[in-house]
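I have placed the structure first, in the form of structure tokens, so that the comments after it can refer back to it.
Note that one protein chain of the assembly has been removed; the remaining protein chains are unaltered in position.
Presenting chain A:
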Amino acid sequence: MKRINFFTSIIATILLVSVTNAQSNEERGLQIAKAAEKADEGFGSSIVELQMTLKNKNGQTSERFLTTRTLELTADGDKSMIVFESPKDVKGTATLTFTHKVGADDQWLYLPSIKRVKRISSNNKSGPFVGSEFAYEDLSSQEVEKYAYKFLKEEGDFLLVEQDPVDPKSGYTRRIVTYNKNKGYRLEKVEFYDRKNALLKTLSYSDYKRYKNKFWRAGTFTMVNHQSNKETVLKFGEYNFGAELAEEDFTEVALKRAGS
């Protein structure tokens, strides 16, 4: 731990000297996060289908099919809805999430079997999402306010920024995020460090596609857990930015409708 701090401080010193505008690494980190947010601003709403493949150490796999709807909001965090298409026994189950810039997110789940909407205890969002290697917090909207930032280094087009979660219940001590500054600050890779500051998972983004000449969306998310050797792959279909979703598509009523 000490050594890492020492190491990063050396890098920081070198960078401080070399970077002409002598801003602090914290400022620069935040600036990059904001730039990334800005680059993706204005997409409005999107719908995408995705296939989630869970793989264990032995290569046994299990699949789930989902549809995600997202509504961009600027005053507060985005709203999103995830509907399960398969496995059969959870078909129609849907989650509705209101991300908040400050404080815990709100989340509801619609259970078609009992035709009821249940609120999900919002204290815990560090657990795995439907048995996958993604935690709920990895999938939710990445609001700038949820992390403290520290710029680490620049490697060609890549900018590496350390992000420390503000939420004390997060499963991570920090994440190291790689932005691609020439491709609209899209994410290339995220490394997750667990509570004992050991590398836990790596998320790689690939098969990027640019929509509307502006918005970069990865076709594949690959999350590898280095400690359990399990893996989860998300394969996204074509993004639909033309659905023009509105606030009324993200209500409890809409949640029930989406599920049935």
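Assume a residue touches a chain if its C-beta (ideal position, glycine included) is under 8 Å from a C-beta of that chain, and two chains touch if they have at least 3 such contacts; residues count from 1.
To be clear about the criterion, contacts and distances are computed from a predicted model.
Missing chain, UniProt name from the options "Putative ABC transport system permease protein", "Cell division protein FtsI [Peptidoglycan synthetase]", "Copper resistance protein CopZ" or "MMPL family transporter": "MMPL family transporter". In the complete complex, the hidden chain is touched by one of A:Ser24, A:Thr61, A:Asn182 or A:Ser206, namely A:Thr61. Checked against the full complex, the candidates A:Lys34, A:Lys101, A:Arg195 or A:Lys212 give a single residue touching the omitted chain, namely A:Arg195.
The hidden chain makes contact, of the residues A:Ile120, A:Ala148, A:Ile176 or A:Val224, with A:Ile120. Residues touching the missing chain, restricted to chain A, are 54-58, 60-62, 84, 87-90, 93, 95, 107, 109, 111-114, 116, 118-121, 123-131, 135-136, 169-171, 194-196, 198, 227-228, 230 (touch as defined at the top).
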